[in-house]
Structures are given as C-alpha cells and as structure tokens.
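Once you've had a glance at the structure underneath, I'll fire off some questions.
Excluded from the complex is one protein chain; the other protein chains are retained at their positions.
As written, the chain order gives the labels A and B, with residue 1 at the start of each chain.
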Amino acid sequence: MSTVAIDKAGPRRNVKYGSMSRDRAWALRWSYFFLVLFAIFSLTPPLYMLITSLKTSAEISAATNPWWVFHPTLANYVELLTSNQFLRFFWNSAMVSIVVVIVTMVISIPAAFALARMKFWGSATLATGVFLTYLVPDSLLFIPLFKVFATVQEWTGIPLLNRWYVLLFIYPTLTVPFCTWIMIGYFASIPKELDEAAIIDGASWLQTLTRIFIPVALPGLIAATIFAFTVSWAQFLYPLVFTTSVDQFVLPVGITTTLIKGDVFNWGQIMSGALLGAAPPLIIYAFLMDYYIAGLTAGATKG
Amino acid sequence: MAEVVVQHSRAARTTRARKGGSLHNALRRKSTVAFFLTLPLILLIALLVLYPALYSVHLSTLNKSMQKFVGFGNFTFLFKRETFWMVVKQSCIFAITAVIFKALIGFIVAHFVHNIPAKGQRKWRGMLLVPWVIPPAMSTLAWLWLFDPSYSAFNYTLSFFGIGPIPWLGDAAWARFSVILVNVWYGAPFFMIMYLAALKSVPDQLYEAAAIDGANWWQRIWYVTLPMMRNIIAITTLFSLIVTFANFDIVRILTSGGPLDQTQIFATYAFRVGIESSDIPLGASVSLFMVPILAVAAIFILRDVSKRGNEA
Partner (left out) sequence: MADVALRKVVKRYDDVEAVRGIDLDIADHEFIVLVGPSGCGKSTTLRMIAGLEDISDGDILIGGDVVNDVPPKDRDIAMVFQNYALYPHMTVAENMSFGLRLKHYPKAEIKARVTEAARLLDITDLIDRKPKQLSGGQRQRVAMGRAIVRNPKVFLFDEPLSNLDAKLRVQMRIEIKKVHQKVRTTTVYVTHDQVEAMTLADRVVVMNKGCIEQIGTPNELYHKPATRFVAGFIGSPAMNFIPCRLEDTGGKLNLRLTDRISFALPPSRAARYNALARTDRLLLGIRPEHITESHAHLEPGVETFDTMLDVTEPMGMETLVYFGLDGAPVCGRVNPNAGARDGAPMRLAMDLNNMHLLNEATGIVL
C-alpha cells in the first residue's frame, strides 16, 4: 500500500503536502480492519470449541448465550482424561503417528538423497513418480487398499483389518511421497561442492548423508517430520475404513463416532475431545511455526 | 546406457591401469547403493499405491460378491442412477466453488498481510493459518456444533438482526453452502501462505519501477503481481483442486452426504457404497471417476513444476 500512496501523491504533491503518509495510514487501517475480520472468521470455530468445552451439559441445554461461559468448568476435560477409552484413542493416535514419522523418515531420507545426488538409471522418472504419488488422494485408494489388506489377511492369517497397526502400512503412502519430494528439494539446494569436499575428505556415500546432508538439511528434515506427524494425526478416512472396534480407534475416528451419541447433550465433551485432539498439531505449530510453513510452501516450490 | 558404455571402456583398459577396475566397482557400487537407498520407496509406491490403483480398476469390473466379471456393468449401473449424476454435479460444484473462493480469499488476505509492517506479519500469519493446522475432522466438529439445528450459535447471533433461523445443514441449498464454507475456511489459509511466500519473492524494485511508470494499485497487481505469481497461483490452485475434489472428512462429518444425498461427493459416496453397503466393486467404480479430473490437474501441475525447475 505504501507504493499506492506514492503515485497518488506524486502529481499533486504541492497541493496536498503530506498526503503520502496519510494515504498510507488509511491503507494500513483498512488492512488491519480486514485482517481482524478474517482473523475472527478463522478463529471462531476453535474459540467456540474452547467456550463449549468449558460448559456443563446443563448450561448448553439451557440455551443461554452460546458465546459466553457463565459457569466455567474443567469437568469435561477431567472426564475425558480419566476415561480409559479416550486415553486409548490418544495412545493409538500417538503410536501410529510416531511410528509413521519414523518409518517415513527411514524411507524418504535415503531415497531423497539418492534421487537428489546419485543420477542412476530411471532416477528422473522415479522422482516424477514420487511427485505424482503425492497427488494421489486417500479417497482414491481406500477401497482397493481395504480389499488388498483383507486378501492379505485371508492368505497369511495375520490379523490386519480392525487393527490399529494396519495404519502403519497405509499412512506412509500419504507421508512418504511428500517428504521425499521436499527432501529432494532441500538436498538439491545443498551446494554440490559440499559433497565433493566430503568425498575428498574421504567420506563414503553413507557418511556424506549422515554427517553432512542430514545436519545441513535439518530445517527441511524438521519440516518433513512435522508434516508426516500432522498428516498421520489428522488422517480420518483410513482409520474409519480399517478399524471398527472402539479399542482400535485413533482420535479423530474415536471422537466422531463414540462421543456423538444422538440426542444426548455431550457437546461440551465432544468439543473438549476435539480440542484435545487438535492440541498436538497446534502445539507443534505454535513452537515450530516457521518450519511448519517452510514445509507447507516447499511442496510446490522445491524440487 | 551411458554408464554401461563407460564401464566397458573402463574394463577394456584395466589391464593397463595399475589400480584398474576399482572405478568399475565404484560405479557399480554407486548405482547399487542408490538402488538400495530407493528400494523401500519403490516398494512402497509399487505395492501400496500403484498396485491398489490398478487393482481398483480390476475391482470395478466385478460384481458385488466379487466372484463374477461384469465388465462395465458397475459403470452402466451407475450411469442409470440419478444419485450418481447428482454426486458428479455436486462434486464439481463443491470443488470448483470452494477452490475459487479459497483462491480469492487467500489472495486478498495475503495482500493485507503483506501490506502491514513486517514486524506484525508473523503474528497475523500465525493466527490466520490456524484453520489449516487443526485436523479437519476436529474442526468440522466445531462447525457441526455451530450449525446445530436447535443450538446453532450462528442462528443465535443472527436472531438479533431478525434473520433466521437458518437450516444450515437441513436444507439442500444451505447444506451445500455450509459444506463449501467449511472447506473454504479450512483451505484458504493454505492459499494465503503460498501467495504470501510468492509475494515476498517479487522484487520491490518492480513495484517501484511500476510506480514511477505511473501504474495505480490495480495496474500494479494486474501487470506486476499476477504475472510474477502466475506459476505459484496455478500450482496452488491445481493442488487444491485435487485435494478438494477428493475431500472426505468435512462432508462426512458435517452432513454424511445428506439431506437425501444432496451433499454427497465422490469420496463420501464411494465410502457409503463401498464400505457401508459393502459393495466394494461399485465403490471402486465411483472413486475411479475421480481419476480423469485428478489426472488432468496432475499433468498441469507437473508441467508447471518442471517449468519452475527449468527456470531455476
């Protein structure tokens, strides 16, 4: 907006002395006005979650001002955090997400290193393939994957369906392509001289990866880790398809299927559950916002 | 091929070179190493993405019990169903409208954030990205509660203006609106962040030059900002088109496709048919209908991404 002010002020500088800063101030005011509007739009649902979560069922059903808490209580949180079932969801989610993050990193870091630095037969095709895989949505694969795992279970006798650990095989299809893709970008941005220096210093490929590439591309690694974690944590369709017993549920499925009980007014508890479910990504975001955003923008700009 | 040739010429000369052959090994070692480093990735893509994708084509040609080959039977069945055509229509309306609004709002908000002093930008950006950070299944629950037929906080507020009560999820038109609204709320921050990053990469001198050339704010957006951001806008929009088109969480939680399947989109319909009604082949057929649209978007993205690569 500053530049807007400049050219408006330009031709009539003599007449309206100082209009530049005045225009600028107005532009700023308008910017802030709209930003506040958008911020309200953005933050209403989470704030409303918080408000509702602090209410008792009685207060909710009394239909008082929904935007205000008259008798704040932490009862909903206490109840959830002492409920074995809810803790089970949390535990399942945490296990799935953490293991998936580890699996993702173990698969994508070496692959990205090879694709970024070792030109080999088909490497360019594979890199493109990785990118295309990342564009394949979950809603395209859930049916065949369900059938595939059902068949595997039939053949091998290993129980896979309705087990939380089946998700450990499935989530990497969402996280690995993206993480590989952005790690290729980060690795490719490391100057080639750096690995040449390492080679001359006597480092093997593996040492170059572990002692040079991983430490240097650490910001990218963190961004990829955050991505893998948040995607695993938020995934809803796959667990909904693959798990049916309450004790195998992860948080999103658990909250949406067990807490919504028809007419009963436990919205306070639903909202506390949803907020607790949203907490890990939000906390990570609060502390590692820059990495989070770097990972977000890297998907389309790197590589 | 080139590598093979090199190895041959190497091999022929090893008798002459004193330490001959070790580079031969090194070359072999390098591609072997590369192969092993990428092997898990290749396996993952082949077994859990490529194979299921092809398998779903096979599935779509079977009957409900998956014992008989029915060819295009599932597709012809779908074509005769009014619900299916409604799903196609709703998916397109949903995806296109939502993406347009996400793109517009993202663009506008990015500009406002870009305009304010750099010191405060981080804070605003942080706040405005919150919808994207919350798992959609969780935030949609909040919306569901906000849209509640009897306790809607929106209707409570609107009643002071003499409006309402609005059947947010009860009426087909309103339900479609609500579903799109939630999707826009969730997805616009992503556009905002992408555009903001792109805006930051436009050199200030360009705006200064444009200002000196006498361009007004609108001309500056049209002739400087948009051309400079063209590529990122295209990529972001196509990305979002894919994600929105394939969306499941929001519709599933908010309306489950209702009322009367009037908000059903491909993903939720495929789930309904394939998982809930246990007609896996029919569900596979439904989701396969997403492929052409996704493929077109993917091809365009790939073109733009590789163009970016060439520019760099």
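Methods note: a residue touches a chain if its C-beta (ideal position, glycine included) is under 8 Å from a C-beta of that chain, and two chains touch if they have at least 3 such contacts.
Not measured: the values here are computed from a predicted model.
Engineer: Return the single residue from A:Val99, A:Val216, A:Ile260 or A:Met289 that touches the missing chain.
Structural biologist: Hidden-chain contact among the options goes to A:Val216.
Engineer: Which is it among A:Ser83, A:Ser123, A:Gln207 or A:Thr257 that touches the chain not included here?
Structural biologist: A:Gln207
Engineer: Just one of A:Ala62, A:Ala124 or A:Leu194 touches the chain that is missing; which is it?
Structural biologist: Per the contact definition at the top, the residue touching the missing chain is A:Leu194.
Engineer: By the contact criterion defined above, which parts of subunit A meet the unshown chain? Give residue numbers in ascending order.
Structural biologist: Missing-chain contacts on subunit A: residues 191, 193-194, 196-203, 207, 211-212, 215-216, 218.
Here is the rule we go by: only the chains that are shown with their structure count from here on.
Engineer: Measure off the straight-line distance from the CA centroid of subunit A to the CA centroid of subunit B, and report it in whole Å.
Structural biologist: 14
Engineer: Inside the complex, what are the residues of subunit A that reach subunit B?
Structural biologist: Counting only subunit A, the residues touching subunit B are 1, 3-4, 6-8, 10, 27-28, 31-32, 34-35, 38-39, 41-46, 48-49, 52, 60, 63, 65-67, 106-108, 110-111, 113-115, 118, 120-121, 123, 126, 128-133, 135-148, 169-170, 172-173, 176-177, 180, 205-206, 230, 233-234, 236-237, 240-241, 252-253, 255-256, 267, 270-271, 274-275, 277-278, 281-282, 285, 289, 292-293, 296-297, 299-301, 303.
Engineer: Contact residues on subunit B for subunit A in the complex?
Structural biologist: It is residues 3, 30-31, 33-35, 37-38, 40-42, 44-45, 48-49, 51-53, 55-56, 59, 66, 105, 108-109, 112-113, 115-116, 122, 124-139, 141-143, 145-146, 148, 150-151, 153, 156-157, 185, 189-190, 193-194, 197, 207-208, 210-211, 214-217, 220, 232, 235-236, 239, 242-243, 245-249, 252-253, 266-267, 270-271, 274-275, 280, 283-284, 287-288, 290-291, 294, 297-298, 301-302, 305, 308-309 of subunit B that touch subunit A.
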